[in-house]
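All protein chains but one are shown at their positions in the complex.
The letters A and B name the chains in turn, as written, and every chain counts its residues from 1.
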Amino acid sequence: MFKRLTRWWPLPALIILLIYPWIWRAPYYHVLGFNMLLFATMASSWNIMGGYTGYKSLGHSAFFGLGAYLVALAAVHWGWNPLLSAPLLALVVALVAVGLGWVMLRTSGSAFVIATIAMLLIFRLLTLNLRSITKGAPGLSQPLPPWTPEFSRMPFFYYMLAWVILVVLTSAYIRRSRFGLGLLAIRDDEGKAKMVGVNTTLYKMLAFGISAYFVGVGGGVWSYFATHISPVFAFDIIVGVEMILMTMLGGLGTLWGPVVGAFILIPASDFILFNFGSTSIHLAIFGALMALVILFLPRGILPTIKDWIAERRAPSQAHAEALTMAEMQAASERDLALVDSSVPKVKSGTEQANR
Amino acid sequence: MMASLLSTEKLTKHFGGITAVEDCSITVQEGSITGLIGPNGSGKTTLFNLITGIYKPEAGDVYLRDECITRAESDKICQRGLSRSFQITRLFWDLSVLENMIVPIRHTGLRALFGPGMFHEEEERALALLKRVGLAYLKDQPANKLSFGQQKLLEFAAILMADPEIVLLDEPAGGVNPSMIRFIMDLIRGLNDEGVTFLVVEHNMGVVMELCDHVLVLDQGRKIAEGPPEMIQTNPAVLDAYLGI
Partner (left out) sequence: MHLPSTNVLVQVVIVGFLTGGVYALMSAGLTLIFGVMKVINIAHGAFLVLSAYIAYWLFTLYGLEPFLSIVVSVPVFFLMGLLVQRFMLAKVRGEAGLTVLLTFSLALVIEGLIGWLWQSTGRSIRTWYTSEIIPIKIAEVSVRLPVVRLVGFVLAAIALLALYLLLNRTDPGRAIRATIQNRDAARLVGVSVDRIQALTFGLGLATVAGGGALFSVIWTFNAGSHEEWISKMLSIIVLGGMGSLPGAFLAALMMGVVESAAAVTMTSYISPIVFYLILFLTLIFRPQGLLGARIREG
């Protein structure tokens, strides 16, 4: 029964999400819900790079802002419907990410982090200064959504829900693929991964591009949602930091960690903002929270829970006993006969990756 | 005369003021089990690192068959058929035994890249190899839970997954109990019969004498002698290098 719960919990959660806007009808809840889904999508996207490969980009909001501006400009100049153009223009964002990744991934992890910050700042400064295109600091407005005020935020909610599902499916697919295994190997020991034939540069570039895609979509949708965007808000480093914090809170490198983290952090952040008003102390609390998570819950909520459950079921053994060669081979012959008839093959490899 | 599978030509590598490898030219014949010995600091591991692309030499070249791989990236070298183990065992510690087997690949390509993690044929091969080294019953254990000897076996089995033509082993018998040494030697011989060439760095002279059909001796970064194992024991240059006689 418990096992079935751990496997199938997304389903009731999905149902709750589907009816959520109809139960809580005040626009505030729709906005909250939208933000939760938006960040769940973007955090999951970031996780594909930061969680699976270990390369933590601190400047990911560059892709958020880029997506926002591309979609806004397309809406203003060509009348493109953002809900349709976002997935398309996010491909441009992904390509830019792959290109920049080619430059930035040649260096070690530390330099990579710095490069991503620089990347974000370059984007912001360019946006501020290329006034002829972006209208500079005052920002850019696009046409309001056509649907009636009664529904005002609901379509955004459902649209984002679809994207959460898509990003989680993508993330799950990647983990089960050879590609995903390669990414985990890179995180574990990049030098060794290269030695055994993994084209680490290509893998990292691809992961980076994919991780930028959904963030680009998020930015595009947000620009429609907010109607008015400006460089300071579109290229805010905090957006990227939130993606990281949520992922770490939920469980870095896990499938659902970012989603769980987003669903906890967005309401909490809202609560803090509401009660402490001024944005500055909000920052301090945010930073303090982040420090606490890093210091005391470094693996995140989901892995900690998982370990706790696993420990109760079967206390961990230290090293596998060193048997003699003959004993090991006999055991291998025996167990192999059992293995062939047991669980489907795809599952066996991914249990370990699900940490 | 057998073809040369791997050769280096006048390889030279400096680290600041230290010359680790100097003017080193070696040849590994196809189908052989070639030993590489020499006192500590003679440059054996550096030579391995140069061959596998971790270091780039200041001078000289490395050839795999006829292809010059001196400047090639490590992953390309592996894909060309050269695999290597490390003196201090290196595995993907958080991945399972089976996953460690699947990561080494010989082929890239869209299907291989994005297809489901383990293709049926590959999982079968992996399990067969694991069975051969007696690790199959541990296939879902994370690599960091294995004992030292088991980790060494896993590293060995994993590099075979890339279906290499030549395997560079860095002290395969180091720190391992006698029954496992015997097992590893039989494994190497068995694989050699199946066509895999080996270049083995080893300090355990018993292993070298029994296993290798050709031995290269390095001292202070240079090759000072080579020949059949018995010759090495009487070669004055070798004795001088090891014992200072």
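By definition in this document, a contact is a pair of C-beta atoms (placed from the backbone, for glycine too) under 8 Å apart; a residue touches a chain by one contact, two chains touch by 3 or more.
Quantities reported herein were computed from a predicted structural model and do not represent experimental measurements.
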Of A:Leu70, A:Met104 or A:Met160, the one touching the omitted chain in the full complex: A:Met104
Residue of A:Val76, A:Leu95 or A:Leu121 touching the missing chain in the full complex: A:Leu121
Contact with the hidden chain (one of A:Leu17, A:Leu37 or A:Leu58): A:Leu58
Contact partner of the left-out chain, one of A:Leu95, A:Ala226, A:Met290 or A:Ala330: A:Met290
Interface with the undisplayed chain - residues on chain A: 50, 54, 56, 58, 103-104, 106-111, 113-115, 117-119, 121-122, 125-126, 128-130, 190-191, 194-195, 237, 241, 244, 248, 278-291, 294-295, 298
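Convention: only the chains that are shown with their structure count from here on.
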Whole-Å separation of chain centres (CA-atom averages), chain A against chain B: 39
Complex interface listing, chain B residues touching chain A: 52, 54, 73-75, 78-79, 83-84, 86, 90-96, 98-99, 102-106, 108, 112-118, 120, 123, 127, 130-131, 134-142, 145-150, 158-159, 162, 179-180, 183
Residue ranges of chain A in contact with chain B within the complex: 176-182, 184-185, 188-189, 191-200, 202, 317-322, 324-325, 328-329, 331-336, 339, 345-346, 348-353, 355
